[in-house]
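Just one protein chain is left out here, and the rest sit where they should.
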């Protein structure tokens, strides 16, 4: 399991770092601000995961690879944004942000489950809960630090995509770990992308049964 | 002690979940946003408590009952808000919010102390500090995630109500645990409600000795 877990985690780290760097660039932060927000987003979920599981110091503090990947991704985003496109709210920007955030969400959801299982946990509820908190943690930190309403409250299918992927991953974990992690991540990413593509909505309390305020 | 501690904790969980759900409904979040903010508010203080005491994984991750209660409370608030009253800033709303937040504050303050004592801690300072952090933690998370100034800074007697209840609870803990927890919670809730009823104020630095800007 180690190899596939590490691979998915590194993908998630790079993807979340890009999403953090994008957010920082859009807020016109300097190169250090971009790196810090990228790093926080990329390692935040993993640190929370390890603290919850009592694995101290968190893995991120022990292996420089996570920070290194984050900083390289941040620098790349910064340089590209500096050279070229500063149209920060147009299609390509929004699409990249969606895909990167979804990849991070999916990767860290299954990373939470895999790490918890490695640490000897086997309850379904705990595995799923740790997975979801790990998955959404980095993005929540990113948005709170950037002064924005967290995605988890803005995007209609976000935590639910993570929960669905977590349930699938935890259910398959006993059978085949590589399959469980891969499918769990794929399910999370797919549900999130489909939700964005088809603008799935969940009901609001403010919207009455028929009509309501304009 | 176990039974009374669990009972107070479940009351606090439900109360804080309602306060989180109310906050989310007022911000017009969708049903999932309401559930997530309710859950975060309800379990946040307990997770912080367990991390501080080194009890990992936190109790909330091991027993689904806390999440279950939170989600049921959130769903109830959502459905009621959807059907009926959307006058979100009127009397009944403000009163419910005050009572629920106070109950959560009181319950988690003594839950922090009881859990710390169960974990073998006996210093007065530590017990009170852990109690207050546990008591205010959920509400602070709720308000930061919802993008609002935390209650702890807005409401004049908030942390002080928690500190008073915590001192009472910690002082009585050696005598009778059930009494200590119950009276500590009651004191916190009562002080907070009285402060709200009589609009107790604490001095501001901006208000000079005599007069000042209009």
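Every chain is named by a letter (A and B) in the order it is written, and numbering of its residues begins at 1.
Going forward, a residue touches a chain if its C-beta (ideal position, glycine included) is under 8 Å from a C-beta of that chain, and two chains touch if they have at least 3 such contacts.
Quick caveat, the model's predicted, so the values are computed rather than measured.
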Contact residue for the chain not shown (choose from A:15, A:36 or A:181): A:36
Touch list for subunit B against the chain that is not drawn: 51-54, 116, 121, 123, 125-126, 129-130, 140, 144, 149-150, 152-153, 156-160, 201-209
Contacts of subunit A with the absent chain, listed as residue ranges: 24-25, 27-34, 36-37, 47, 51, 54, 56-58, 60-62, 64, 67, 78, 81-83, 86, 144-147
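As a convention for this text, only the chains that are shown with their structure count from here on.
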Between subunit B and subunit A, distance of the C-alpha-averaged centres to the nearest whole Å: 29
